[in-house]
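One protein chain omitted, others in place.
After this line comes chain A, so read on.
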Amino acid sequence: MSAADNIFKNLTVLYEMALSIGQSLELEKNCDNFLKILLARKNLSYAAVWLREDKLLPQGHPNQLQLSYGKPRYFIKERSIKECERLREVFQNKDYLSITEGSPYFQDFVHENNIKSGTYVIFPLSNLGYLKLYSVQAKSCFFDEKEIKQLDKVFKKFAISLEGCISHQKMIKEVEERKKAEEELSQLNETLADRIDKEVIRSRQKDVILQRNARQAAMGEIINSIAHQWRQPLNSISLAASNILIDLELGEDEEQIRKSCDFILQRAEDMSGTITDFMDFFRHDQVISDIDIEALLIDIGGMLQAQLFSSNIKLEWHIQEGFKLKTYKKEIQQVLLNLITNAIQAFDGLSKEDKKISLTIRQEGSYIIELYDNAGGIAEDIINKIFDPYFTTKEKGHGTGLGLSICKNIIEAKLHGEIQVQNIDGGALFQIILPESLENLND
């Protein structure tokens, strides 16, 4: 091919690319029109546009990069990364950065799936962010100097078109917001109460989501308890079953075998009882009743027996005989189960004698329930956060951070009470205050 031919070929390819830029004001479409052609003509494997968050969102962070476009999606893994500080510096005296698998920094640039080798070439998109190109080939740079010079101009144009897209997006948002404001204004005839209702519904929806997660979390905790509860009877069942086999082989008398069978049946019944007990927790109560707290604690103690026993923890209570609490049973049950489970878990890895969890109830107008454990208490720097959803100090898989937040939610929203915590005497004290009467408070 002659030199003129070559130049013409380069020009026509650039012409095509240049014309594919800015054909759409939608950010994604604009990227797609251009980068698909770049990928096809240059036979590259992946192209991505990372933009600074503050360019896209009003409260965005300037050092956080967002993936605005990535093709093919096969490679996409991370969508938001912190901008490497050195990168900005690099581009102050360089138009592009090429980094190949051999480089010690290569791994730092891999934010994609399925990339272990090959080459990245990164171009700045003015001050908006970066264009990241990737080829499976391990060449130090898959563009030669001449191509870079050609492409540099194209990319500059691309960056300008992206700015257009972004401001277009912002404008659309503004128009939408203005429209919404106008609508709202015209709806001002609607009573204020109406709007408050809507706000309430909206925040309820949030609660519903939170509660759904909480339910799952609680379920997880409970399944855990069931597992603990079952381990022992399962062992004895399998032991009894193998005894039966031996008896049969030795031709032992029927009586012996029948005994073993009875034993198995009894254990199985206990086990199914566990499930019924636990399942009970997943219903909500619609009616207020007089609750025998002592009986309820005996139930909970039974359910958590395996865990209490294996960690050698004593669960005790000080309640006046015949004391009744007027409230929703399932709700208070779930709260206590959560708190006691937390207390049990707080003893994890702690070796001391006289581990205990104790509960008292008294009435001073309102009811005051106090749950105390001597498991060391809660570090002062997190004590304000423990009721926040998703706050947990436990390892992944052990805590969801939802237990206390759901307790607080139940107590405040449904039981119209309060919950507080403090450290006392080498342990944590949770205090629940419930109104004397719930009647007229819930509809």
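General observations
Just so we're on the same page, contacts are C-beta pairs under 8 Å (C-beta built on N, C-alpha and C of every residue); 3 or more make two chains touch, one makes a residue touch a chain; residues count from 1.
The definition used in the following text is that contacts and distances are computed from a predicted model.
Hidden chain, UniProt protein name from the list "Histidine kinase", "Anti-sigma regulatory factor", "Xanthine dehydrogenase YagS FAD-binding subunit" or "Sarcosine oxidase subunit delta": "Histidine kinase". Of A:Arg41, A:Lys149 or A:Lys394, it is A:Arg41 that touches the chain left out of the display. From the options A:Leu25, A:Leu56, A:Val136 or A:Leu429, the residue with contact to the chain not on display is A:Val136.
Check A:Thr12, A:Asn127 or A:Ser310 against the missing chain and you find that the one touching it is A:Thr12. Residue positions on chain A in contact with the hidden chain: 5, 8-9, 12-13, 15-16, 19-20, 36-37, 39-46, 71-75, 114, 135-137, in rising order.
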